[in-house]
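Here the complex is missing one protein chain, while the rest keep their positions.
Our next item is subunit A:
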Amino acid sequence: MNDSIRFILNGEDIALTDIKPTETLLDFLRLKRRLTGTKEGCAEGDCGACTVLVGRLADGKLAYESVNACIRFMGSLHATHVVTVEHLAGRDGALHPVQQALVDCHGSQCGFCTPGFVMSLYGLWLMKEKPNRQEIEKALQGNLCRCTGYEPIVKAAEQVSRMRPSALFDPLERTRSEIVARLWAMQASGTIRIGNGEDRLIVPASVQALAEILSQEPEATVVAGATDVGLWVTKQMKRLGPVVFINHLSELQSITESEDGVTFGAGVSYSSAFAAISKKIPALGRLIDRIGGEQVRNMGTIGGNIANGSPIGDSPPPLIALGATLTLRSRQGQRRIPLEEFFIAYGRQDRRPGEFVESVFVPYPKETSRFAAYKVTKRRDEDITAVLGAFLLTLDDAEIVTAIRIAFGGMAATPKRAHNVEAALIGKPWAEATIEAARPAFDADYQPLTDWRATAEYRQLTAKNLLTRFYLETVGAPAELKRFEEVA
């Protein structure tokens, strides 16, 4: 039984024994199943026209999340329930309340993005009772509409929130217990292997099995959320060689909280991390809210964001500032290093053959410390970072800087500490004059590039100004614009 990917598509059990490791869910739906309600708008997880729900069992409970079918590989769907827009309307053709609300509010014009909006709104409606405008906008960060200006879509979300899921009209509510049973029955008993040679797809049964596989196949591509790797396939048409999927490994999805910090397994999605972190480190929670759209946050993982080593990945700078520790694992065992040492150079990380990122430990800032992370982008939400600054400050009773850790993204070939700036601040009074005097040190720490996201000049100036913003925040004069007052 370990020769197939098995899942439920709407109502039907599917077992696939002949699939390529890079086959996407979107192509499967549209080309093989002719479920054409799900659209391709961008094939990179940015427009949301391909949004579907994927239900999976977590701690025995069935939870549905919106995801981008365009960059979701088939190999990552084992023992899940894939729900497309075709599944919503009643058998008699009656529209689902989410659909009806969009019609009533004139929420579609050209209609091409609409099925994706339906699925995102449906995901929100299942999860949240009476969402406020902030929560609605957050749920829609990953969906682009070019016609309506969004107002009627937001109104539809508000309208439908007056109803709650009921088995009377909601297909997923009706089948919940039955689906749970069917998904249980689908759990693999061992590692799934499909295909030959370069085209192999491997779904390891455990972290131990993963370590074994990578020791034999160090060149295999490890795929968790595929929110980055997906684009290597859809955009660059890269061949990935054997692909090892790890998104299903519950051992990698643990979130362990202790007195002094929290450990995230490499497979913890941004969405799951947000729930755990936003109360303890609100600034990090706010930052996670601005990574990708909801679909990307449901798929993408903190581990993947670290492992891929992008200079504009959003989690490394704040985690470096917080002093996070990375645990790498291989068949030989575990290795712990400070996160900042993992990033060696552009495209090069301290990951040895056969090694994979297992977890990251994030220490909580001490009560006496102040922490902040600021992401600056062209568009506020769902945009890739131009400049991201993270600050962890400790002052003594005389308001003298005893310790400060500053890390930036978008300013160098890797996420990078601002050692010169830190040095210019340590031992000095935390005052405007000190901040001003430290500004030139940025020029020693960073020589940013110009690209389509920002010029080098803007990046450098903004980095300096973010230190000012941090200072203002710590002295009770915050100067940051917030669309809504505070994260719920």
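Just so we're on the same page, a residue touches a chain if its C-beta (ideal position, glycine included) is under 8 Å from a C-beta of that chain, and two chains touch if they have at least 3 such contacts; residues count from 1.
We adopt the following convention: contacts and distances are computed from a predicted model.
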**Message:** Just to verify: the chain that's not displayed, which of "Serine/threonine-protein kinase RsbT", "Xanthine dehydrogenase large subunit", "Amino acid ABC transporter permease" or "Tat (Twin-arginine translocation) pathway signal sequence" does UniProt list as its protein name?
**Reply:** "Xanthine dehydrogenase large subunit"
**Fill in**
Considering the complete complex, of A:Leu168, A:Ala398 or A:Leu481, the missing chain is touched by A:Leu481
**Prompt:** Among A:Gln109, A:Thr191 or A:Ser206, which residue is in contact with the omitted chain in the full complex?
**Reply:** A:Gln109
**Complete:** Given A:Thr36, A:Gln208 or A:Ser250, the correct residue touching the omitted chain is A:Thr36
**Residue, one of A:Lys32, A:Lys366 or A:Arg380, that touches the chain absent here** = A:Arg380
**Prompt:** Mind pulling the subunit A residues that touch the left-out chain?
**Reply:** 30, 34-44, 46-47, 49, 84-86, 88-89, 95, 99-100, 102-104, 106-115, 118, 136-138, 140-141, 143-154, 231, 234-235, 237, 374, 376-384, 386, 451-455, 457-458, 461-462, 465-466, 468-469, 472, 479-481, 483
